[in-house]
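In this view, the complex is presented without one of its protein chains, the others remaining in place.
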Amino acid sequence: MMELEVRDVHLHFGGIRALNGVSFSVRGPELIGLIGPNGAGKTTLTNVISGVYKPSQGAVYLNGERISGLPPYQIARRGVGRTFQVTRAFRRMTVLENMLVPAMALHPAGRRQEFVDRAHEILRFLTMDHLALEYARSLSGGQQKLLELGRLLMLDPDLIILDEPFAGVHPKLRETIWEFITTVHQQGKAFIIISHDMETIFTLSQRLLVLNFGQLIADGPPEQVKDDPAVIEAYLGKEE
Amino acid sequence: MHRKQLLALVAMAVFLMLLAACAQQAGTPQVVRETVVVTQEIEKVVTQVVEVTKEVERVVEVTPVAGRCAPTDPDEVDKILIGATGPLSAPGSVVGGLVMQWSLNIAVKHINEAGGVLGKPVDLIFYDTEGLPERGTAVAERLITQDCVVGIVGEYHSAVGLTMMEVAHKYRVPVVFAETWNDKITGSQYDEIFRIAPTSSMVAEADANYIQDLGAEFVVIVAENSDYGVPASEATKERLAQRGIDSEIFLAEIGTQDWSPIIARIQALDRTPDVVLTLVTGEASYNFEQQAAEAGLMPTEETVCIANQVAINSEEFWQNVPDGNYCVFRKVGLVPALANDVTRKFEAEYRQQFNRFPESYALEAYDSLLIMADAINRAGSLDPDAIIDALEETDMIGAQGRYYFPYGRKNPVPPDEPEWMWHQWPDPAVLFLQYFEKGQSADEAAVVWPEKYQTHGTFLIPYGTTP
Amino acid sequence: MVEINLSFLLRLLADGLLIGFIYALMAMGLTLIFSVLRVVSFAHGEHYMIGGFAAYYLLETFTGLHPLVAILLAGSVTFAIGAVFERIFLRPLAEEKVERPGEYAILVTFGLGFFLQYLTLALIGPHPKKAARYFDLPAFELGPIKATAATLKLGTIPLSATRLTAAVIAVVLMLIMLYLIHHTWLGRGLRAVSQDKQAAAVVGINPLRMSTLAFGMGTMLAGMSGAALVPAFAWVPAVGAPAAVKSYVIIVLGGMGSIPGAMLGGLIIGVVEALGTGLLPDPNRAFAYRDAYGMLIFALVLLLRPRGLFGRQE
Partner (left out) sequence: MKRVDWRWVLTGGALVLALSAPLLLSGYPYWLHVAIVAYFYAILASSWSLLAGYAGQFSFAHMAFMAIGAYGSGLMGKYWGTTPLTGIVLSTLLAGLVGLVIGVLCLRLKGAYLALFTIAFSEVLRLTLNAELDITGGPNGLDLAPLLNTTSRVPYYYLMLALLLASLGFMYWLAGSRFGLFFRSIREDEEAAAAMGVHIVRYKVAAFVITAMIAGLAGGVEAHYIGLITPNILILGQMSIVIAMAVIGGIESLIGAAIGAILIQFSLELLRELGNWRLVAFGLLLMLTLRFARNGLIYPLIERLVLYQARRAVIEGREQKAKQVGEGA
């Protein structure tokens, strides 16, 4: 069973303290929402977990192994998959090729045919099988988002970090993504989902992490976090 | 910097050192010997393959039969095709190539006006060699096997001439080189190869003699690191040494613009040079001369300025080296005094067309074609051997004077002569001229060497005086 | 053997600084282009070359034309070339319509350089041209300071009049540029676009026009430095290449897009080359490797501090 532990992570850019002693842990297939006002350090935290940044202090452990300091690709291979705020499909590669990249990176010895079949399976699940041979750049923004999710599945991670998956998507697509998350979650994968969309995130996630000024100010089930004074203050400002 | 990058740098350095070390004590390292063993096996196979292909060729006769496609019987052709080469684009010296192309065209005009060769018009095919030796091979190949030329003339760069000469030798096509100075070219003693330009040795000899006559004790040689500058500077240094004259060479990247650091260096030498000799071609020479003049290095009372021979284009020279008055420069070719009708005819045409003073290589290019045409006329056939025989017996007046080739097949080079005297015109006149008035043209310039041609009875018009 | 004494060092230093100012002017154009378009123009040397020829032919045809006017006209010629090129070939970049813009820009400007150089060669041939000295120095003698029309001699240090002129012109132009950039609407526009296109567009600046302007001004500076130098060096179509390579070294050293960086970088390169060439023991190698000194610094800067001395973190 997957276990991620973020232990007292600090991150400073020059004078700016992006993260200031963040600690929490994820045990097994949880569905976690990560919220917080702009500039709270949500994306930064994602980048620390996925190895883009090395924490100035503190560490991240995956199943007891220290992963902070490993290059991103190592962390990805150890089962932490992430998406980016802006969709970053490999634009001048076909959808199929996009899907093959993580699989082949993960299993150097694997047979291509298996990956292809698996990719088609996943694409079918995402209802974009017919696009397999189109170039990613010719897809709509929404389809590119789905493609990114599909790519993630090919990596077959235990922990999936989604950065603003619902930002600027039309309702139809939002449903698809929602369904994707729930189904994949039921298959036993842990999620950390960054979102501004309070309503969605409160209903979707089982547990909420609230970041403010690089500090974790709340951690608990949505209903409890909802009326946590610190959180309200963070969002609405202190009332005198 | 990343650790990886540091490691890489170190690895690189070490490897290069190893390579250098091995190169020094030319011993063969283990790894090489091992590879040899492997590759020898492969080589066996390769050679067999080659043999097979040769066999195949023999069967299907794909190999060009002697390649050379020019007919030997003049009646088969309606015009006499002669090939010519020169650099027309970088990295070649475009100026040189262009001037030679111009002069060759004038030569064609004159020859055809005079009734052509064997009663047929001469047609010239000129190709750009870009100053690249490999292009020399290709172009010579093309001229000989595609365009079916009976002979080749011209070329400016020695490095190119050296490769062309091999092709000409392979297909047995006579060549008269116009401006390639490298000793090795006639030094090859190939039947096909003739030359009317002076060899580097001859020029170096002349330079050394003149400098000796100036009574110089210390000379600075500024040369470009090219197929021209390097051998020339070394040959000159050597000859100066034989005459007990010290000299120091400063090599510079070809086409250099800013010479100030090197000029500073020369002026910081513990002794002031009596002569500064410029073995730099093209615009770079102008840059050096003007900057040296501005810095007060040369020309001065103490230091004689020997500019590069391109200074003969007085207009261009004064434009680019306004402060270069009293500079001496080498001229290969005739003194105005000795100019003959051919010379005057060519010069007139050349000036009228391009409004420049014909450089030495202009005259050489012009003459090279005249000589080839004359030889074909006398041979009365297009057969290479006949032409080569005729060339060996050449005795004609060209723009640069009387041409003849003392040593060749019939009359081999005697042991006491250098082997490059083979098919070599022995007395291209190497003169030194000196400007003594700002803006004056090359024909007004004083001839200061050799003594017998002196116009002002002196080896040097002292700086700042008027004769 | 060269004995290294103070006056020799001073002289190298002076030579280096003098040529450095001229390098700096060229690099300034390049860095201006980069700061706004995020593009390194590989045709910079050719604009410099064309600027020189333009000035030369202007002075040839209109005798009595004042050199400074000629320089300005030459500048406007290269400005026009640059602006038109930008409009036709770099517009899709500004509109962000191109995949991998960086590479596209490299190749297309590279093609422009190739085209311009061979076009000039085909049109005016290879024979070197050189404009007459713009200004003669008044001849005077004042203790150790001596001046002739061509040279100003400070003790043992001779300074070429043509280069002094060019350096002065360079400094003046650089000051003008700095003023333009920091105290005019134009400069504000350029800076705004160079910092954030969208934001600039929002406050009513047209980023497209700014790109065209920036590229034009960059090539104009190149053209003007060429025009300023055409009396100092024999001018041929290939004259641009080495100069351009220098300015690449300089902008990387100074930090891409940083104007003070370009100035300082120019001076540094000038001095380093002079010292390197002057002090390396073996005279032949010393000079043959001249261009390598800059290159090595350049490589090291790229590896150690990719954003240069003044560059901002990308």
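First chain written, first letter: the chains are A, B and C, and each begins at residue 1.
Going forward, contacts are C-beta pairs under 8 Å (C-beta built on N, C-alpha and C of every residue); 3 or more make two chains touch, one makes a residue touch a chain.
Predicted model only: the values in this text are computed from it and were never measured.
Chemist: Can you pull out the displayed chains that the omitted chain is in contact with?
Modeler: A, B, C
Chemist: Of the listed residues C:L119, C:I145, C:I176 or C:V203, which contacts the missing chain in the full complex?
Modeler: That would be C:L119, which touches the missing chain.
Chemist: Go through subunit B and note every residue touching the omitted chain.
Modeler: Interface with the chain not displayed, on the subunit B side: 2, 4-5, 7-9, 11-12, 15, 22-23, 26-29, 31-32, 35-36, 38-40, 42-43, 46-47, 49-50, 53-54, 57, 60-65, 67, 69, 88-91, 127-128, 131-134, 137-138, 141-142, 145-146, 159, 163, 170, 225-227, 230-231, 251, 253-254.
Chemist: In the complete complex, which positions of subunit C touch the hidden chain?
Modeler: 34, 39-40, 42, 88-89, 92, 98-100, 102-108, 110-112, 114-116, 118-119, 121-122, 241, 245, 248-249, 252, 256, 284-285, 288-289, 291-292, 295-296, 298-299, 302-303, 306
Chemist: Determine and list the subunit A residues touching the chain excluded from the picture.
Modeler: Residues of subunit A in touch with the missing chain: 50, 52, 71-73, 76-77, 81-82, 84, 88-94, 96-97, 100-102, 104-106, 108, 112-113, 116, 132-133, 151, 155.
Following the convention adopted for this analysis, only the chains that are shown with their structure count from here on.
Chemist: With centres defined by CA atoms only, which chain is the most remote from subunit C?
Modeler: A
Chemist: Compute the distance, rounded to whole Å, between the mean C-alpha positions of subunit A and subunit C.
Modeler: Taking the mean C-alpha position of each chain, the two centres sit 48 Å apart.
Chemist: Can you compute the centre-to-centre distance for subunit A and subunit B, using the mean CA position of each chain? Integer Å is fine.
Modeler: It comes to 71 Å between the two C-alpha centres.
Chemist: Got the subunit A residues that touch at least 2 other chains?
Modeler: As it turns out, subunit A has no residue touching two or more other chains.
Chemist: Can you check the complex and tell me which residues of subunit C touch subunit B?
Modeler: 1-5, 8, 11-12, 15, 18-19, 121, 125-130, 132-133, 150-151, 153, 156, 158, 160-162, 233-236, 238-239, 242-243, 273-274, 277-278, 283-284, 286-288, 290-291, 303-304
Chemist: Can you name the residues of subunit B that touch subunit C in the complex?
Modeler: Against subunit C, subunit B makes touches at 1, 5, 89-90, 94-95, 98, 225, 248-253, 255-258, 260-262, 264-265, 267-270, 282-284, 286-287, 290-291, 293-296, 316, 319-320, 322-323.
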